[in-house]
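Heads up, one of the protein chains got dropped from this complex, but the rest are sitting where they should.
Take a look at subunit A:
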Amino acid sequence: MTSKPDFDLECSNVSKTFGPVRAVDDVSFEIPSGSFFSILGPSGCGKTTLMRMIAGFENPTAGDIRIKGMSVLGTPPNRRNVKMVFQHLALFPMMNVYENIAYGLRCAGAGKAEIATKVKDVLERIALPDVGEREIHQLSGGQKQRIAIARCMVLDPDVLLLDEPLGALDLKLREAMKIELKLLQHQFNTTFVYITHDQSEALVMSDHVAVMNSGRFEQIGTPQQLYHKPASAFVAGFVGDANRWNGRVAEARDGRARVETSAGLTLTCTPGSGQTFRPGDAVEIFVRPEFIRTSARNGQDAANDGAGDDGLEGIVDSLLFNGANSRALVRPPQGEPIEADITLTGGPEDIRPGETVRLSWSPDQALCFAVGTAPR
C-alpha cells in the first residue's frame, strides 16, 4: 500500500492543460494532517485550477491526487470528503442560515434530530449561536464568512479548501478574520488549504506555504523559510518587500559574490540557496528594507557599519510615514531610490528629507539569484 495516513492530501505530478496553456505544470506536494497550508501566487498562476482539481470540478491531465492516501481521480465532487469555501462564499440566498448549514447533512441523509444537534453545535463553535433563523442578507461580511466555514465543517471534511475568501472584506475585517481563521483551524483541527495572492495572509496564518508561479511550485516551506531563505528570485521578490538590483557577477568565491550593478554600484552578496555563479553571470540582488540600517551622515561615517558590511551614501528623497512601519526613500549617487525601514520618534534626531544618510547592511542579507533561472 502506498498510502501514508499522516498526509490528508497528496498531489503527485499533477498537470492541467487547457488547449495550449499549461495552467498547472507538474505540481507535487503533501500536506500533513491538521496543518494550515497556503498556496500563494499572483493571479493567473494556476492556483485556482489546482484547487478546483482537488475539489473535483476539473480533472487533471496527468498526475494523481490522494486524500487520506486514497486516489480520488475517479470520484465525483459530491463524493469527495473535501469541502470548499468559495471566493464569494456562494451561500444559498434562498435558505436561511440553519438551512444553509443543514443542506450538506440532508444530502448525506442525516436524521432531523441529528441535523438539529449538529447545526447547533457548529454554530456554537463559530461563536454565532443565535443566527440560525436569520436570512443570509442579514449577516455581516465576517458572519457570512464564518457561516460558509461552518457549512463545510459541519460535514467533518478531511480537507477544507479556501479560495481567497477574505478578498471581498475591508481591510480591518480582513486583519481580524486572519486571526480568526487560524483559531478556527486550531479548534477544528482539520487540514486547511488556503489559496491567496496576499502574502501577508499566507505568512500570518500558515504552517506551510507553497509559492506558485505560472503553473509551477517555486518553493514549499514554512513562512520563515520563504522569507529568509527564498529558493528563487521569484520568491524573493514576491514574498515580502525587497530592494532589487540587476547586475553582473565580477568575482565569486567563499560563498560570496561581488556584483557590479547596471547602475554602477558594487555590492557584495550571498548567492541564494543552490545557486553558484561564475564571473559574468547576470544576477538579481534582493535586500529587504528592514535589514538596512540608516544612520545620519554627521561625523560617524562608517563607524556604524559591522565588519565587512556593504554601505553607501544617499540623500533622503522622502519619508513614508506609517507608524512603526515607516520607510525612507533614499536616492543613492547612481540608480533607483532604496527603501529602508526607519524609526521615526517625532524627536529632533529623526531623519528629514534632503539629509545625506549612510545605508549599510550585512552581505548575508543581500541575496542574489541568477536571472531567469527558477528551479525546476
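In this section, a residue touches a chain if its C-beta (ideal position, glycine included) is under 8 Å from a C-beta of that chain, and two chains touch if they have at least 3 such contacts; residues count from 1.
Here is the rule we go by: contacts and distances are computed from a predicted model.
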Missing subunit (named according to UniProt) among the choices "Metal-sulfur cluster biosynthetic enzyme", "RagB/SusD family nutrient uptake outer membrane protein", "Spermidine/putrescine transport system permease protein PotB" or "Paraquat-inducible protein B": "Spermidine/putrescine transport system permease protein PotB"
Sole contact to the chain not displayed, among A:Pro93, A:Gly255, A:Pro333 or A:Pro353: A:Pro93
Among A:Leu155, A:Met212, A:Ala328 or A:Ile351, residue touching the chain not depicted: A:Leu155
From A:Val21, A:Met70 or A:Cys107, residue that would touch the chain that is not displayed: A:Cys107
Contacting the left-out chain in the complete assembly, out of A:Lys83, A:Lys178, A:Arg288 or A:Arg358: A:Lys83
Missing-partner contacts on subunit A, residue numbers: 55-57, 76-79, 82-84, 86-88, 90, 92-95, 103-104, 106-108, 151-152, 155
